[in-house]
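Please see the structure below; I have some questions.
Every protein chain but one is kept in place in this view of the complex.
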Amino acid sequence: MQMSKIVRLSADIMYPFVVIFGLYVIMHGHITPGGGFQGGAVVATGAALVIVAYAFHDVKAMIPKILLYLQESGGLLLFIGAGLAGMLLGFPFFFNWLANSGSLFGTPIVPLGPNPGELNTGGFLPLMNIAVGIEVWGGLTLVILYMISGVGKEEY
Amino acid sequence: MKRNLTILLLIILAGMLLALAAGFTYGTPLASDMDDYFIRFGQAQIDTNNIVTTIVFDYRGFDTLGESTVLFTAVIGVSLMFRRFFGGEDDADE
Partner (left out) sequence: MIELVVHFLVLAGLVVSAVLTFYFRDLLAAALASGLFSFLISLEFYILQAPDVAISQAGIGAGLTTAIFIIAIRGTRRFEEGTE
């Protein structure tokens, strides 16, 4: 059971734009409004568009379930691992060990007040945004995918 | 009669809530010590512009860890409930 051809074609056209916008919100989460949770929810909305438009058998071939499991688990592990990595260097748990360090994501250029912003700042905030974004993307897509798997089946 | 009394009570309660809300002036919170600290020192300490993300992921990082764990647990619960409908070759051991 799938929706009409107009709905399927619209979902196909809209899907890349929604995903690109969600990835933009995730990557710029430490400069512009938004962040990992919001960007992951936007990407999952794009996936839900395709899942609602097509039948379950087509969706199951399109989206591999093991990839979503790996995203969900890997996002949470990356989140905890970025917090634990500071403890190896002698800092407390969840200390921002990359801020103002001059290396990756650590360019110390931010003055007080309004300024244009720089992508290479923020310490481990971009790492946390990417981790939470990957986790929310996989998790919410998995919820929608499991919910559409029960449509039209009577056994329980 | 009882229905009219219920509606009247609801209107009175809503009016009291609005009167309470009209007493505050927006833009000037009563206790703003934490806000002033975050706005004053957030950009220099965490080295970025977005104060909201700074608070969510750094100053209050444990809250975000709990939120991620809640989402993970919810997805595990949904996948356990709907597992028999999914089918497929990797669930053939049931």
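Every chain is named by a letter (A and B) in the order it is written, and numbering of its residues begins at 1.
Definition applied: a contact is a pair of C-beta atoms (placed from the backbone, for glycine too) under 8 Å apart; a residue touches a chain by one contact, two chains touch by 3 or more.
Just so we're clear, the structure is a prediction, and the values are computed from it rather than from any experiment.
Touched by the hidden chain within the whole complex are the displayed chains A.
The missing chain lies against subunit A, touching residues 1, 25, 33-35, 37-38, 41-42, 44-45, 48-49, 51-52, 140, 144, 147-148, 150-152.
Please note the rule applied: only the chains that are shown with their structure count from here on.
In whole angstrom, the spacing between the mean C-alpha positions of subunit A and subunit B is 19. Residues 29-33, 35, 37, 60, 65-66, 72, 75-76, 79-80, 83, 94, 96, 99-100, 106-108, 110-113, 115, 117, 121-123, 125, 128-129, 132, 135-136, 139, 142-143, 146-147, 149-150, 153, 155 of subunit A are the ones touching subunit B in the complex. For subunit B in complex with subunit A, the residues that touch the partner chain are 40, 43-50, 52-54, 56-58, 61-62, 64-65, 67-69, 71-72, 74-75, 78-79, 81-88, 90.
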